[in-house]
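Note that one protein chain is taken out, while the other chains of the complex remain in position.
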């Protein structure tokens, strides 16, 4: 096994060391990007007068064939291929002979790999964004379909106030909307072309770097060659975006696991998105939601891992940076697997409106009682205390709050007059929360409109 | 000790539990925001007809006085104050009596704390951005001052190619530029006003939420009340921005610690930014750079910590979210302490140009030799191998590469003709790297211009 | 402001740099350890002939007074005190004059701080262990008190099989038992004395390091001076132990938050360990459990933070190591605050046995049905499928599984004969799980005995 850089070396690399050093098992995933990047570099070398038109055509033809071989998996890797770059260059030599040796002029694997990886991540960003958009669409579709269904809203996992189920679905829409925004902004930092930065100091041939950037679909050429080869912010930022999306999936999944439990019984998962038990035949398990939740823990670890790698480096290129790719690939694959399943699960689950409705106990109107008093001019603190006493009294008496005697209410606070019955009307409690972002049907309808517009313009 | 929510409760909170629950030790830092937020809420309640003009004026006056007491630290906290919100409200009651109890109408601590914290973080973002800008300015000033100084560029911590020191300084400029961009974009997600979301379902009083947002300097009102009270993406994103800035500081610091070591001797820290040893009087230690490097590890931990907190929650408000603030405060304080010191250290250090120059050994011209051959039409792979052989031969002979006999060169490759002396000229080696982002003096001058424009427009 | 190491320096330290460098705000917590360590060092210097008996006595007397001043908080820190070590030494000079200057002979702050910190952490380990033991005792007490109460056991948060509540309590006992074991083992690596390692190379005076170790309560002297001053494994290991305990608290808290929700209603928190809402008077919130859960996220971040700090260092002492203490202090304080509250909460909560009992639906006997068939020789896979069909049939018919007609059962599987009624008896279902570690009352009683023995011998 012989590496391409052995000019100065006498001995050859120890076998275990070669295995550790070999990045082909993961960077072969950059094959298509490597070929496209090399074709663009061929054009740049032609423009710089390094290659003749004939040489350029020959190299481009060879690279084209390699691209096809890689695409149809007929490409044969050799034991000496220590990464995708050397594999492509080796094969090029086999196909077109010595001219192949001209391709690497003025280029280094340092700028080459950074270019390939950025091309890949810009594509991954677009795919991830598209998947998030689909989950958002499913959430919006649920909000529309389930409009009118009322459920208990929780804080501290205690029943707090009645809300529309549509409002709940949409609360996740907005979390994913922030993920989408982050991904779009991330693109502006990722779509920068390092090619032409050489190993660290820039290329010594007069290539048109802005043209290169344009040909490869980047927004601009990198402004500093040292920074260009050692910057992995884009990988860390991608991992952060993935981790945040993971956190959002996890929180939604955690809540839905609760809702699918017998004790809540608010939703039932479709058989296509639930699994059974090897021991307990009656079980219908939300494994897929648990996996979505669990995998978000791993996404956090991927981010932490890369930050710990980067933190420990001096500036400039060091081989440690090679650890960036497996982490990013795993994050992208994780979300590419999880997001469609979550979407399918959302699309197919059954809502048990009657269970939600049954869970709206009277205690949830305590805020309405306090608000009723506040509207009568009672200071809220006093109103809050009175409502609290009423709740306690109803518990003592074993009577539902709304059924408690008018006299009992009056004893608690003189302003609790018979018209307080209005406070116990669900439709009114909802309708009053009509300010922007509230759970009133009208406000939720506006919210759905806003969400629809966002998806339409995405 | 009596909490404000005790209406329903018979017993009082266990003392240790109260201590655990008490967030005043850290959230008192939100005092100014809490008062401003409450004043805006007073206006909103006035607009909604909940308060009369007289009540509103009275409350506003009271809050104004509380603001002054907090600012001049004459505010006396009471043992029953379990957070800054209850402290302010308690004091308001002392100052203006029962009317104080009307302030909390239609509001919850859930939307209140989210509002306060977002106000705080938007300010912190601006301060952090300003400090980063100053470090960038110091880096640019160094690039201008040290223009012309040449140093070895490293990869794998091995001498690779000569570069301008200015190019090295600027490589960090661009890393911080990405941090600045991230912070600016982060603002758009942080400057969203949750006030008027109530505990979770929205407020039941007709307040003008967009007006509230505007009065408090936010960009918009939050679109969903459930999301508004439980979203802490902005805190995580702030911590990610801080961690990335930390990573950049760490990488720069790590390199500068090397440069300050005797073996490199490239820079000397000013006495004002170095420390001594309690045991070894000759030592001049780069403690401050080490602290900058070390603290970036903690910043990573703060981010991880919050992500782990958030990941474990169902959607909606849970008390776990209270853990967000100490983490964010620590991150902001860390960078507020470190960034100015790094800047001062950059401004005052002495560059040892002669040591840098002495470290430019002949081996660093090997790439030039290969490029020389490439320019003569030798395929780069062949050129690279020939240059490698020349390096090995010079080592065998114990002669500097540039001093090796013409005959030796010819034996290695026939195209290595006498005019190769040009390859060993430092000025030419630099000047050739003149494509955008390269280390050629001309390219670096353009880079400095670009950097200057960025700071001018910031 | 003047540091103790300024001999070689002309300028003085920049003010912001001094603030960054100053570790007194956190390392003053090591005051008692620093004094005790210095007294032991005084004895060692006496033994080595560096100090006369008179000098030694004088220094010891001075240190004794300093110890008292620190203990009663009358110690006055000076602006020049950059850490606890220099503060103590400065004060010693004020108290006993020039002889104070002899104390630091042959010692460095590097070995001094490592010694102080290890003394502190060994004490912290003992306190944390004691608190864990108390939580274990509370769990065991609950298991004893609640013996006989049956609840649904869950997997995937779906009702799975009936279990004893005591079994559930004890499942947490064993998790904490592992924490206790880890802490005990950790001690053997923490209780190593670095004093006498100097700055890095060992002390140049003939001190008796094993004697020193013994006097300070350590198990042994460190075997290598370089390693001794730069090893922070003990801090990382402490943080890992704390994070694991946090994970255990979090998992238990998460389950108890569920159990306290209305939908489960299995437990009710005592008023002394629950909080109310500022907006919703009917709420009784498990804030303390949420804080226990949330804080475990921060503990993970503390561990990550230190590992990231350590990973980025070359071997030997670097100032980054100073970051170790705030992380460890925060972890110790967190658990010292959370553990007693969790204990109190456990001791005072009310179990709602009737709610648990009501949640034992018939589906949970499906495994019994399958086991019934298996005991009759039906292969388990076939038995499992038959039980599954029975569950589905009972759902179709809208009849509880145990009430389904014998004929229906026979149609599903011929071996489902009338004696299957036994499979639906709760007491039998429990009693059959009688192998070690099972939920049968007899097995649980043995388990309690085992737990009791552990606590007795602890």
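Lettered A, B and C in written order, each chain numbered from 1.
Criterion: contacts are C-beta pairs under 8 Å (C-beta built on N, C-alpha and C of every residue); 3 or more make two chains touch, one makes a residue touch a chain.
Keep in mind that this is a model prediction, so the values were computed, not measured.
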item: Touching residue (missing chain; options A:50, A:327 or A:448); value: A:327
item: Option touching the unshown chain, where B:261, B:336, B:406 or B:421 are the choices; value: B:261
item: Which of B:160, B:229 or B:416 contacts the chain that the document leaves out; value: B:160
item: Sole residue of C:102, C:118 or C:284 that reaches the chain not shown, by the stated touch rule; value: C:102
item: Selected residue (touches chain absent from view) among C:78, C:201 or C:358; value: C:201
item: In subunit B, positions touching the absent partner; value: 154-161, 257-258, 260-264, 276-287, 290, 304, 307-308, 311-312, 359, 361, 363-364, 366-367, 369-370, 384-385, 387-391, 401
item: Touch list for subunit A against the chain that is not drawn; value: 3-14, 16-17, 19-21, 85-86, 104, 107-110, 198-199, 250, 254, 270-288, 290-291, 293-312, 318-323, 326-327, 337-338, 340-341, 344-345
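Note that in this section only the chains that are shown with their structure count from here on.
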item: Chain pair that, of all pairs, has the most C-beta pairs in contact; value: A-B
item: Angle, in degrees to the nearest 5, of the Cα rotation that carries subunit A onto subunit B; value: 180
item: Farthest chain (mean CA position) relative to subunit B; value: C
item: For subunit C, residues contacting two or more additional chains; value: 276-287, 290, 304, 307-308, 311-312
